[in-house]
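Note that one protein chain of the assembly has been removed; the remaining protein chains are unaltered in position.
Chain IDs A and B follow the sequence of writing; residue 1 opens each chain.
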């Protein structure tokens, strides 16, 4: 990203209210380490990334306080957070700043209550008894079903659906095509083998500061609530089933799925394509590597990998073994044979 | 869920046309076992759930006929089905009962044929030569492409697309954002390494009483039809590829994917994130545990787990071994060494 006019490193360090070391070079771009080139200011969280930046000829870099480099730099407790400050300073995301007012083509129930300073885009539909707080931006082509409550400062992007009874907190962002509060997937078989749908008269509660990316689904509970606690971040194409309780500040990467009634603690990280079975407990601070399947409860702080799930170290050591397993198995058969020979000799 | 006025257990048992045992307690809530508290009526399909209900102080419970409990109870052949009857009785899902008539903002082709008593919501689009049966509810923001047939009593939720040529039976429910009848994913490489799309002139046929949750995709066949037989239940984010035939009453949980031309029998259960390869046969009543990958045919009634797929018992016994594999492998190397020593001694 090119700055509109080049700036000295000293001027940039002033924006961050921090000192800099080295020459007061001219900065033309803010870039990631991999796109860095002469003229770039970038950032590094580790020496691995620092080396990439140096190799690419970055003019300056924001580094952790304990890192050393010969190129001009700013030291920071959190280089990425400071870099984000600069991005926001130089490239304010203001595409949407003009989105104001309520479109005449939006269909809003007479029973809906809309807060102050709300934007509601073209063709958006807000059904009966729904409440929307102040300063929300509801993009074009959103459908909000009846009896929904939405807090203040929320952003809901096109083609998202908020189903009946959902409660959304403050500062929540929901991207395109996600479905919040859809019917849970529950059916009971009768004596003729026919399925009867379990009515889902519960709801979804999404607390403050949650962000939900695109095309994800969070189903409502049959009774009671599916709850997404404050600060959770949910990626694209994620499934959270009926009756789950997700603790604060969890991060679920794309295509992760959590089955019904599972209780996830705080600060749990699920990398991509993780699956968690129903009615489980996942402890605080657990980390599930990509593609992990959790079929049994996970202790607080546990770090697991694979399916069936293993400790990461075991997973890695097993991998070395699995790559050689056919060969090892041949040796095993050889051992069996030899042992038999020895036994026969000994008899 | 709170009852509007408390009722005696005797009054509730009359609704079910069943007897009760124990004190004629007052019921204030209908809840699941996990949310049960004094005042609750709940249900239990097994002693595991009965114990949770007892521990939580439920006032009364619906149990299987062979189960014993000291708390007031109603015996039932199918406790959950009776509980559902009560939920429907006390909390009729009538958010949508007022959805009537055809919105003036709906764009309906002159060549479309619309049945009696149909609701078509705002901004919904129905293209040429499409037929919609009686008593259907087509929510706002649905797009139905040309040459589609939809039976009676269907419900189609916002942002679902029904693509060209699809045939939907009676009593079918399609939730938000699903795509029925999209182009199958098929390309042929030419001698220059360029892909040419295979035209998909076939269709999707969805039979009666099927329910499809949100953001799922069922692709149409290149020629002939992708078929979803009567009574199938398909969860969120499921993929069913071109030319599959899915037998009656199958249940596919979230994020399951079935590749092209596979034939699935009746009553097959796929838990979450299951994958089935193309051109396979999956026998009636097979059960595929979560995250199973089926790359070979599955026999009727088989129960498999994992990838590569194993019998469940093998999967579980292997899990115990895999957790100890590095240690076992060390022992194995030790054995090799000792055996060599013995052999050398014996020579």
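Basically, a contact is a pair of C-beta atoms (placed from the backbone, for glycine too) under 8 Å apart; a residue touches a chain by one contact, two chains touch by 3 or more.
It should be emphasised that the depicted structure is a prediction, and the values quoted were computed from it without experimental measurement.
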item	value
Hidden partner chain, touching residue among A:56, A:78, A:109 or A:131	A:78
Omitted-chain contact residue, chosen from B:23, B:117 or B:314	B:314
Subunit A residues touching the omitted chain (full complex)	1, 30-32, 34-35, 77-78, 80-81, 84, 87-88, 91, 93, 95, 105, 121-123, 139-141, 157-159, 175-177, 209, 211, 213-215, 231, 233, 235-237, 249, 251, 253-255, 267, 271-273, 290-291, 306-307, 315, 318-319, 322-323, 325-326, 329, 332, 335-336, 339, 342-343, 346
Subunit B, residues in touch with the chain not shown (by the definition above)	107, 123, 125, 141, 143, 145-147, 159, 161, 163-164, 177, 179, 182-183, 185, 187-188, 190-191, 193-199, 201-202, 215, 217, 219, 222-224, 237, 239, 241, 243, 255, 257, 259, 261, 273, 275, 277, 293, 295, 307-308, 310, 314, 317-318, 321, 328, 331-332, 335, 338-339, 342, 345
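In this section, only the chains that are shown with their structure count from here on.
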item	value
Gap in Å, rounded to a whole number, between the CA centres of subunit B and subunit A	25
